[in-house]
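The complex is shown incomplete by one protein chain, all other protein chains being positioned as in the whole.
Entry: subunit A
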């Protein structure tokens, strides 16, 4: 037992030095990947890093895929073979990839105001660069950011977070090590309405514990929502500043502040 890494030690610290309810560092980067994406975002939750590019709304490559009353959402997910501990090349037809894509699609379909863009297509390309637990959570948050960055009308900013339980103590934002060992659940919340966009659980969890984790994860998602909102507001403010004609003074002020 001693050679194993303790999930939660007697002092209340986890294997990476965090407390029970502490989230990993979130880094958000809007710098565009690719030459001409309409919106893009890279998010890292600790060592998990996901980059998303959004194209559209645009004309569909295949006319047959379009709907006459709403936009079609096309999601493609690519996992870098070197992103995890063990090298694994997953093609587009891989079961795990298809499942993730389907989950993302069902999460975002009710959030995007699709009826505004009939007969068009919105392409969301997800690139996983590093994995250290919380892959689904990072994918959802990055997609939210990229969609917001592309200026696609959303009903809400979807925020996702993972929660798990170690014997009786709940943990938030699990790393790969913890995810392998603990029952865990990923939830995605629409903070404005307080509705759930997704609850995904692939492990068994005692029904008595579920309520507590669910509540905690809900609280944690408001923290993530704060981060996402702040990042979106910051870039939008910069954009508005840059767009205002003849307001060079604002630009110099901003420069002075930095």
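Heads up, the rule we're going with is that contacts are C-beta pairs under 8 Å (C-beta built on N, C-alpha and C of every residue); 3 or more make two chains touch, one makes a residue touch a chain; residues count from 1.
Methods note: contacts and distances are computed from a predicted model.
J.: Could you check which of "Ribosomal RNA-processing protein 42", "Iron-sulfur cluster assembly protein", "Vacuolar fusion protein MON1 homolog" or "CDC20/Fizzy WD40 domain-containing protein" matches the UniProt name for the chain that's left out?
T.: Its UniProt record gives the name "Ribosomal RNA-processing protein 42".
J.: Out of A:23, A:47 or A:223, which touches the unshown chain?
T.: Considering the complete complex, A:47 is the one touching the chain left out.
J.: To test your reading of the contact rule: which positions on subunit A touch the chain that is missing from view?
T.: Per the touch rule, subunit A residues meeting the hidden chain are 31-37, 40, 47, 51, 53, 55, 61, 76, 78, 80-85, 87, 89, 92, 123, 125, 127, 129-130.
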